[in-house]
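After the structure tokens below, expect a handful of questions from me.
Removed: one protein chain of the complex. Kept in place: all other protein chains.
Going by the order they are written in, the chains are A and B; count residues from 1 in each one.
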Amino acid sequence: MAELITFYLVPGLVLGAIYAMSATGLSLVYGVIRFANFAHGDLMGLGAYAALAASQGLGLSPWASIPFAAAATVPAALAADVLFYARLRRSLPAVLLISSFGTALMLRAVIYLAFGPTPQTFGRAIVPPLMLWGLRIQERHVWIIAGAAASAAVLHLILARTRAGRAMRAMADDPDLARITGVPTEAVIRLTWTIAAVLVAIAGVFLGLDTQLTPVMGFNVLLASFAAAILGGIGRPWGAALGGLILGLAEECSSYPVVGGAPLLEPSYKSAVAFAVLIVTLIARPQGLFRGMG
Amino acid sequence: MDALLYLATLATLAAIYAALALGLNLHWGLTGLMNFGGAGFVAIGAYTAALLTAAPSATHVGGFALPWWLAWPAAALAGALLALPIGAVSLRLRADYLAIATIGIAEIVRLFARNEDWLTGGPLGVTAIPRPFEALGNPAGQFAFLGLVALVVAGLYALAEMTARSPFGRALRAVRDDEEAAKAVGKNPARLRLQAFVLGAACMGLGGAMLTAFFKFMGPDALEPVTVTFLVWVMLIAGGSGSNAGAVLGAVAVWAVWAATDWLAAQLPGELATRAAYVRLFLIGLALQVILLARPQGLLGERMAGR
Partner (left out) sequence: MALLEVDRVVGGYGEADILQGASLAAEAGEIVVIVGANGAGKSTLMKAIAGLVRVRSGSIRFAGDEIANAPAEGMIRRGLAYVPQERNVFPSLTVEENLRMGAYVRPDATRAGIARVLALFPDLDARRGVAAGRLSGGQRQMVAIARALMLEPRLILLDEPTAGLSPRFCAVIFERVQAIARAGVGVLMVEQNARPALAIADRGVVLAMGRNRATAPGPALLADPEIGRLFLGG
């Protein structure tokens, strides 16, 4: 039992927390700005690497480098919007999607140029695992889960209790009606990008902490992020968070030896779990758990 | 002599990319299917041709040393067969969902090729693959191969044009532009889309077979998504989606730029050369966005409804 928790459930929660943060940012952008942002993953990579640079250059811990991650992703997201997406607002969502692929490549190229292709890590010191309730848990895993939970709480407060959050939800419901009530739509769009970029920066640092940093780390979780967001109901941030947790758990538990020592799914196919969840969702319940948009 | 050889290889790859672009035009240009998983269909065609034409080997299945004129149609068929179940399930999805689903499919194919090493030779791939006409030596063999590929692509272009102008092609465009209206006049959008998807996938599979012959090798990492999927999209958008001539023109033009930057980069000292590759990546992403903003119909394409 302890083995199930330590080697499957906890890693599943950690991965799930990362997916949840990434998918939430993705869903926010989809809901308010109305397109599937394929640059989302590479924005995460940018955040992770910016944190790496700060951590290496200034001798900071990865946690203290999170603001630097956001300092990279927020301007990048806003610049992409101002330069490209804003001028395509009236275009088909498909055009915006293709455009975001261009952004993705540009971000990835920047990472390659600045850091090269070799995988890197945050270089953490070897720390003995914590003992919580009789279970061995890595300290960084606790912080990742706590960090994701705190981010979710803050986001909830913003969306539910602030005027700006209400404006975001209103725009997700009906952008024309929002304009009629005087909502400054462009400003709200910029705010949405900012929030999503902060979420993705944190997720990037967490992902780098949990695994390693490579220039394609973000693109590798793009599929999972979309699967989680669609599972939860696209455009519904809470759904995305739940979808992320479910997906993370499913992915880690998929290699659990269920039947006589053989895993349910070969570990080398782990990244196919996200795809399977995506396809099942799209066939069985395309509106997702919380009835997404469209 | 070397320069001639280099040009021949460039032209061959340009032609193969033209085949891929024609396939994508069938998907996106004519039918509005957002397929971002081209790499998957190319891979299955590539591996089919590899396993059929390679010499016998203990590291993978197949190795029947069959000739290209058997293997290449088989590769096209493999692409079509992969597309059939996928299309039946996912084509009714909205454009953005289809994009994600097709990315997933390409990833699954890649994982399969990497993991099922009993079948595919795993990460080491399939070697000892013959190239048509290589017995003629260089450069004659290269030019003969180029001639073969060019002929195949010319054939694909003719077929694509016929399809585009046929009632089938018109029906595809009708479904793309206004599904409800098309249904109202009795068209079956689901079946039309599936047919287009399968045909385009066959095209991509054939392109994969030609790539295998070109490289004389196939492995899970030989087909980079950035080139095989994404660059083909840039080619189609630049050339003009919806137009077969645009697809070919875009492929040739973009590939020429790509190869030119490759050549330029090779003139630089080692360290700078790798960096130049990344600068090129950046510029390709930028170019795509600039085209979408400045001239979304590309060089020869149609202005699609609603853009």
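Just so we're on the same page, a contact is a pair of C-beta atoms (placed from the backbone, for glycine too) under 8 Å apart; a residue touches a chain by one contact, two chains touch by 3 or more.
It should be emphasised that the depicted structure is a prediction, and the values quoted were computed from it without experimental measurement.
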- Within the entire complex, the undisplayed chain is in contact with A
- Missing-chain contact, candidates A:Arg34, A:Arg136, A:His156 or A:Arg169, resolves to A:Arg169
- Thinking of the whole complex, not just what is shown, which of A:Gly57, A:Pro75, A:Gly116 or A:Pro184 touches the missing chain? A:Pro184
- Message: Applying the definition given at the start, please give the residues of subunit A touching the unseen chain.
- Response: 163, 166-167, 169-170, 172-174, 176-185
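The working rule: only the chains that are shown with their structure count from here on.
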- Message: Please tell me the distance, in whole Å, between the geometric centres of subunit A and subunit B computed from their C-alpha atoms.
- Response: 30
- Message: Going by the contact rule set out above, which residues of subunit A touch subunit B in the complex?
- Response: 35-36, 38, 83-84, 87-88, 91-95, 97-99, 101-106, 108-110, 112-113, 222-223, 226-227, 230, 266, 268-269, 271-272, 274-275, 278-279, 282-283, 286, 294
- Message: Looking at the complex, which residues from subunit B come into contact with subunit A?
- Response: 32, 34, 36, 89-90, 93-97, 99-101, 103-105, 107-108, 111, 114-115, 226, 230, 233, 237, 275, 278-279, 281-282, 284-289, 292-293, 296, 304, 306-307
